[in-house]
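Complex shown without one protein chain; remaining protein chains in place.
Let's turn to chain A:
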Amino acid sequence: MIKIIIFVVAYLVLAPLVGGFLAGIDRIISARMQGRVGPPVLQPFYDVFKLREKEAITVNKVQDFYVTCFFIFVLVTGCFFFAGGDLLLVIFTLTLASVFLIVAAFSSNSPYSQVGAERELLQMLAYEPMVLLTAIGFYIYTGSFEVRQILSGDAMAFLPLIGVFFGFIFILTIKFRKSPFDLSMSHHAHQELVKGLVTEFSGKTMALIEVAHWYENIFLLGFVFLFFANGTIWGTVIGVVVCLAAYFLEVLIDNCFARMKWQVALNSAWIVALVLGMINLFIVYLV
């Protein structure tokens, strides 16, 4: 019980720190890839602190409520995950969080945020099957949806679930909001759709979304870690290294690709889910 509390508190305290730090490294690596020097590594924190100092402007009162709900449910998702809870519950809470953000974007009648919200819905449609297949993959392999049980298994889930793993890495591009699938809201190219989903959010609300994004990133990297955890030190080390490598890969992909149409995002994500995910599941099921 105490272990669970420690993990949850550690997630709540450390995730924004590590997430913001990773975002800073992301910006420096991206800058270096483009032949620039890039901002200081703490720049994402400066951005968030600055946003907190800005005047509060909201289109309507309800949008702040929805964004707060989004923030809380992202936290709840991570807490369930790091407490060793049920993977399905984790996934559905994450979906609920995303839905709150989309409703927040819809609630302000700006055409840009509406288009952003619609695209976010399409992105959800694209990544949800693969996320579910990942949970099912863990269930078929370890016999449990409980993160705690999956962690206590003594074999790495990576090799048997290698197809699921690469499928999950693929949709991570969508979840991290990286090119080529940053349709609804992009970290770069701020002119695109006037930042789509978050067009109407500014100041503290925007800061909340940014911090929620860091929490979400860490939680998703936790998912990647789950493929390698086997209760030993080596499993932990390999897991952390692969998490960092996956993050670097996403930054690389981000800088190598232009934004693609939503059809490409949807089709490719479903094809990957069906081919890599389903075939992998069938093989694990049969063997």
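We take it that a residue touches a chain if its C-beta (ideal position, glycine included) is under 8 Å from a C-beta of that chain, and two chains touch if they have at least 3 such contacts; residues count from 1.
In this text, contacts and distances are computed from a predicted model.
Remark: of the listed names "PepSY domain-containing protein", "Amino acid ABC transporter substrate-binding protein", "NADH-quinone oxidoreductase subunit B family protein" or "RNA polymerase sigma24 factor", the one matching the undisplayed chain in UniProt is "NADH-quinone oxidoreductase subunit B family protein". Screening A:200, A:216 or A:250 for touch with the missing chain picks out A:200. One chain is missing from the display, and on chain A it is touched by residues 27, 31, 34-40, 43, 46-47, 49-50, 53-57, 190-192, 194-195, 198-203, 206.
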